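The other protein chains are all here in position, but one chain of the complex has been omitted.
Chain IDs A and B follow the sequence of writing; residue 1 opens each chain.
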Amino acid sequence: MGLLSDFGLEDVAVQFARVPMFPIFDLMHYTLSIMYLKHEAGVVDLSRRSPITCWVCSMLCCFGGGMLAAAMLGEPILDPFESNINVFLASVIWYMVFYFPKDLYYRLCSLLPVKLFVVASKEVTRVRKIAAGVAHAHHVYKRGYVVMVAVGIAKGAGSGLLANLEQLLRGVWKPNTNELLNMSFPTKATLLGAVLFTVEAAGWLPLSEEFLILIVTIFLVTTKVTLTAMHSHASPFDPIETPLCGFLFGAAPPDSDGHGHGQSSSGPAAPAQQGKAEPTEPALRKRKSKKAE
Amino acid sequence: MGLLSDFGLEDVAVQFARVPMFPIFDLMHYTLSIMYLKHEAGVVDLSRRSPITCWVCSMLCCFGGGMLAAAMLGEPILDPFESNINVFLASVIWYMVFYFPKDLYYRLCSLLPVKLFVVASKEVTRVRKIAAGVAHAHHVYKRGYVVMVAVGIAKGAGSGLLANLEQLLRGVWKPNTNELLNMSFPTKATLLGAVLFTVEAAGWLPLSEEFLILIVTIFLVTTKVTLTAMHSHASPFDPIETPLCGFLFGAAPPDSDGHGHGQSSSGPAAPAQQGKAEPTEPALRKRKSKKAE
Partner (left out) sequence: MGLLSDFGLEDVAVQFARVPMFPIFDLMHYTLSIMYLKHEAGVVDLSRRSPITCWVCSMLCCFGGGMLAAAMLGEPILDPFESNINVFLASVIWYMVFYFPKDLYYRLCSLLPVKLFVVASKEVTRVRKIAAGVAHAHHVYKRGYVVMVAVGIAKGAGSGLLANLEQLLRGVWKPNTNELLNMSFPTKATLLGAVLFTVEAAGWLPLSEEFLILIVTIFLVTTKVTLTAMHSHASPFDPIETPLCGFLFGAAPPDSDGHGHGQSSSGPAAPAQQGKAEPTEPALRKRKSKKAE
């Protein structure tokens, strides 16, 4: 800490933590969330047939994390809608993404330089939300570490976790995949971030919360912007994840085709029809991971 | 207001707002809700095979709105079951609708004159619930207009919105339709009513809440009774809705078959497989709208 202060990094972190999310960063978050919704199959059609459903799904994409976190903590799930100005801005963005003449807003934001800025802004808001979620849960449960991690994840990656519900609202049902089963990179990063903020809140980390926000933000923004620029959906965690999973759980992570080799150690009670209900479809995962960004 | 008082309308409104819903109107609400449930495919069979599931589904149809509103505001979702007498009456109605000798109760209530009275009574309770929902949300969030509208809708049309959950409890799953995607007339009227009561609660309307209850009730009761008498499921909002949707969202509302013409403006990112997941089936909508009445 002393060293950090000498380099002035601590000051930078404190300054950065004071940058308000409203309105620019929030607007970018709404824009990207609703753009990903529009990207889904059938949604453009839905926006003509049932604008209300389209609006409700868009709000779920924008505020789903806060709703899930509120439900987890027994608070009103409509809490995120208390702020009229935020709902109004999200609604304006919704209208612009879906109904702007000649689709100009969507096209503009799809241009790579603009998109990189939007993506970076969204990750900035995500880290703030993780930190806020952990802090909020810490306020309610002083020592409930699992609750703190869970609420942090919910706030940071909630709309991805609620994707099945959001799809159901617009009449689409894909039960054989979800964000938990096929975690995208942002969700994994959110999990890691939530653990870090929980460790910090528990007082086991020699770093201030502001500093942690800064470094997690730098990591997430650079990684996500790089991945977006390269049109890649690979996860930078794979090199660590694969051997770690192999060591801890005796198996390769999702991408491998080694369905069979775990069978032998599963005992006599293991059912015969394994691996039928959950196909590992790379194409499915790719579309999914795009969604949850 | 002065004018209204001169005609004595304000007095009528105050008197009308004092008419208690318990027990007559509540009983009619339970009767119609459970009759619509019995009308669903497979439910009569279910009532023989699993009376408990049938009872739970019936309670969800009767009290679903209150449960959804409670969940939205972070209150116990079992709140509507606190009142033993109401649960008891709803259970008696459930028993009479499903198990009365020779099905006499159901047949009696299906006679047109009786049915019109039951339908009218249910709409009377609906308007009260919308008003109560908005007032309750207003009490919690002084300026949360979106929350107020949402809770008003939940209380007034909640069991329709929970139809997918209610179906799931009895082993039926129809993901490609829901009350949000294919709004029935009562749900649309509930939305309009919730907006009006919210505007009134915000102090932007030169009308008292009592007066608003009176006129919304008159509108809903007359429209719904007329529709029921004519066996019609048309929505009186269509003449306004069609041009308005066309102006705001560049498309005809749900009923039109114009799936294609919105395509051109959807930009290069629009997916190719649009309009596949959500078929517009008029037959489906008809059955659905019956359900949500």
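Here is the rule we go by: a contact is a pair of C-beta atoms (placed from the backbone, for glycine too) under 8 Å apart; a residue touches a chain by one contact, two chains touch by 3 or more.
Keep in mind that what you see is a predicted model, and the values were worked out from it rather than measured.
Peer 1: Consider the whole complex, including the chain that is not shown, and state which of B:Val14, B:Val56 or B:Leu89 touches that chain.
Peer 2: With B:Val14, B:Val56 or B:Leu89 as choices, the missing chain is touched by B:Val56.
Peer 1: Quick one: which of A:Val19, A:Val92, A:Leu108 or A:Leu180 touches the chain that's been left out?
Peer 2: For the chain that is not drawn, the touching residue is A:Leu180.
Peer 1: Which listed residue (A:Met21, A:Ala41, A:Val56 or A:Ala71) would be found touching the missing chain in the intact complex?
Peer 2: The single option touching the absent chain is A:Ala71.
Peer 1: Spell out the interface residues on chain B facing the chain that's missing from view.
Peer 2: Residues of chain B in contact with the hidden chain: 38-42, 44-53, 56, 70, 74-79, 81-82, 84, 87, 98-99, 102-103, 106-107, 110, 168-173.
Peer 1: So that we can see where the missing chain sits, which residues of chain A does it touch?
Peer 2: 71-74, 140-141, 143-147, 150-151, 164, 173, 175-178, 180-183, 245, 248-254, 258-259, 262-263, 265-271, 273-278, 280
By our rule, only the chains that are shown with their structure count from here on.
Peer 1: Rounding to the nearest 5 degrees, give the angle of the rotation that lays the CA atoms of chain A over those of chain B.
Peer 2: 120
Peer 1: Distance-wise, how many Å sit between the C-alpha centres of chain A and chain B, to the nearest whole number?
Peer 2: The mean C-alpha positions of chain A and chain B differ by 34 Å.
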